[in-house]
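Omission of a single protein chain aside, the complex is shown with its protein chains in their original locations.
Chain nomenclature is as follows: A and B, assigned in order of appearance, with residue numbering initiated at 1 for each chain independently.
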Amino acid sequence: MKLREIRDILTAEVITGDADLEKEIKYGFAADLLSDVLALARGSGAQTLLITGIIHPQVIYAGNIFDLGAIIFVRGKRPTEATLQLAIENQIPLLVAPYIMFETCGRLYQHGLSPSIAKVKNG
Amino acid sequence: MAEAEENIRFHEMFHIEGGNFMSAGAISSRVKNILKKAGFPGQIIRRTSIAAFEAEMNVICYANQGNLSLFIAPNFLKVVVKDEGIGIPDVNLAMREGYSTATEKIRELGFGAGMGLSNIKKNTDEMILTSESGQGTHLEFVIYLDNQKKE
Partner (left out) sequence: MTIFDIVQSFGLETRAGKDHLGEEVTGGYASDLLSDVIAHSRKGNLWITIQTHPNIVAVATMKELAGIILTGGREPDPETLQKAEDEGIPILVSPVFTFELVGRLYQKGISGLSPC
């Protein structure tokens, strides 16, 4: 689905000014903890939306390293100014959703966003 | 690992501040940008930056400070991470997936899943880890540019 649809489904606000709303996002990955975000290393971060409460620059750096498609902050959390600037520099669209993590994930899943390719390793 | 020094075409060193969780990933992000600009293949960039990310996180979580050096040679990329801190008493134990000495504070902040060192090993072609308990840790890893990805 397009970033535009994600914005609409969640009545979210796009806070990186001229973000590409036509950007295609296929997968979702929810993580509040940075070490969990690293699970994306097992698959591909491309076309993935990271759903998170981490509002600090670390999440943008992770976004850069994993080529994340976009990042959405839940619980109405707004990233710090430093985080916002970094996202603009790295061209990673940021959104803010008014819903909690559970509701945000639930709605996106219901609308067809697939779980990120990252899978639990066997053994 | 004996690579001739004169092979090194590019070298940059970055300082990592221990305990600076907010900016975790800043250095490996710069490494990634350098490699991207240099035009390396996507998989090479991904493996190197993920391994660098894990190494950077370890310095931030456990050391007082450290340096990460990126070396680019015609046939390989090499990253050396040296830190000053408590070091690793048992390297073999530390390499075990899931083993973590993270304090609760570190885990609360979102780090310390215990995957770092094994993730580095998985993403690189060669890895050397040595540590002096009470002094610090020395990590080096190499990614070959002309090999297939190690499975």
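Quick note on the criterion: contacts are C-beta pairs under 8 Å (C-beta built on N, C-alpha and C of every residue); 3 or more make two chains touch, one makes a residue touch a chain.
Nothing here was measured: the structure is a model prediction, and the numbers come from that model.
Interface residues of subunit A facing the missing partner chain: 11, 28-33, 36, 39, 51, 53, 75-76, 98-110, 113, 115-116, 118, 120-121.
We adopt the following convention: only the chains that are shown with their structure count from here on.
Here the CA centre of subunit A is 25 Å from the CA centre of subunit B. Listed in rising order, the residues of subunit B touching subunit A in the complex are 21-26, 28-29, 32-33, 46, 49-50, 53-54, 57, 109-113, 115, 119, 123.
By the touch criterion stated above, subunit A contacts subunit B in their complex at residues 32-36, 38, 41, 54, 56-58, 60-62, 64-65, 67, 90.
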